[in-house]
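Note that one protein chain of the assembly has been removed; the remaining protein chains are unaltered in position.
So, subunit A:
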Amino acid sequence: MKHISWLGVGFLTPALLIVGFLFFAPVVMTAVFSFTNMSTATGISGGDYLLSPNNLDEMQAHGVSQKTLDALADTTYQVDDHGLLLLAQEFGTEIANELKERHNNDIFKNRGELERALKDMKHRIRSPRDRKKAADLFGTSILNQRFTSKVDFITAVIQTGAVQADIPAVTSVAYTGWQWTTNNFKRLFSLPATWRYALNTLAYVTLTLVFNIGFGLFLAISTFYMPEGFANTFRTIWFLPRILPPVLYVLMWKWFTWDTGFLSTILAPLGIPAQNWMMQTSTHAWVTIILINGSVGASLGMILFSSAIRSIPASMLHASEVDGASRFQQIRHIILPQLRWPILFLTSYETLSLLASFEHILLTTDGGPGKSTEVWALAAFHTALRNYSGNLQYGYGAAFALILVAIGIAASLVYMRLFNFRDLVSKPRIER
């Protein structure tokens, strides 16, 4: 028994690796990213500590005390080796040595104090202007100073006289690398655009799905009643959208709807002005998107439903005919009930894939006009990987994606429940 189960594990390993790499790893990484503020600006590796004058306002918003802000904004004067070296170069080594002797490492709250100290020395600098210049050599401000280590930065902050309690906030503002944060989600739920995307997605998924299933059923049932050869040709034509590369397929649609394209051309003689039938208004865009995606899905539905219909025993259809059922009644009472499982299956499968799919929208309207066809997955893509401001917000985009993953997993669980997944794989779902 034991070695058999090991054999099983052995056989499963490639599948597990693939599931691990292609599903779990991306999901985990998305989850991780979504709790950071990673963007083009922060980079995805570590960063430095740097306070710029702009940061002061930001810190105020974070509740840093005025005292700290003043302290940070202040320039202090410390007698250090760097300053002494400059002093020696400009005003001679004697004065530098003397200053070192008397005030090495002393900190002066302002320039005046240091100037006074310089004045009090044996090798004093006479001109006040020169003293001022010399004192400036020792001026240090924490602003615009880059620290590569956190300890150095904090030491420097303490030296400015900042309030101890404010240090974490100051440090976090000063950090130029990425940070852990839950702000992505707060932002997500507070922006009205988010709800817009959610509603767009809902509309996109529902309408496309209804079109898919409805049109798929229509094609399957109508071809079922057609003569064999004709039906096959018909099915093949409708299957084209599925096997065409998306870019080519979309290109055909674009050509079809361009203001100098097919539609405009054939409508021109009817007095309808040439226009962009895809992007004219958001209604145009929506209709186009649903037709484009719907046709792709409908062909799958057609194939699935056709084969399901053909597996209905002929005698059952014959029976319904001699029982007096018209063709319409036959469809309604015999064929459709038998298609219950394929319909349910396609509904769930398509919901999941439509939720995550955006390639056709990207290639056609790209979310436009305005943001009227921006769906959730496309918003995630735009935020994280392509936008016009140039600052790609990986973390924020990942937050979008993570919510999609959560919805997808929840929906999958519901569907598995609905299908009674174990039954589904253990016995054929065409009743006979």
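As a working rule, a contact is a pair of C-beta atoms (placed from the backbone, for glycine too) under 8 Å apart; a residue touches a chain by one contact, two chains touch by 3 or more; residues count from 1.
The rule is simple: contacts and distances are computed from a predicted model.
J.: Among "Transketolase", "ABC transporter", "Xanthine dehydrogenase family protein molybdopterin-binding subunit" or "Protocatechuate 3,4-dioxygenase beta chain", find the name that the UniProt record gives to the complex chain excluded from display.
T.: Cross-referencing UniProt, the chain left out corresponds to "ABC transporter".
J.: Which of these touches the unseen chain: A:S5, A:S190 or A:S315?
T.: A:S315
J.: Pick out which of A:L86, A:I107, A:V163 or A:A325 touches the chain that's been left out of the picture.
T.: Once the missing chain is taken into account, the touching residue is A:A325.
J.: Residues of subunit A in contact with the chain that isn't shown?
T.: Against the left-out chain, subunit A lists 313, 315-316, 318-326, 329, 333-334, 337-338, 340, 431-432.
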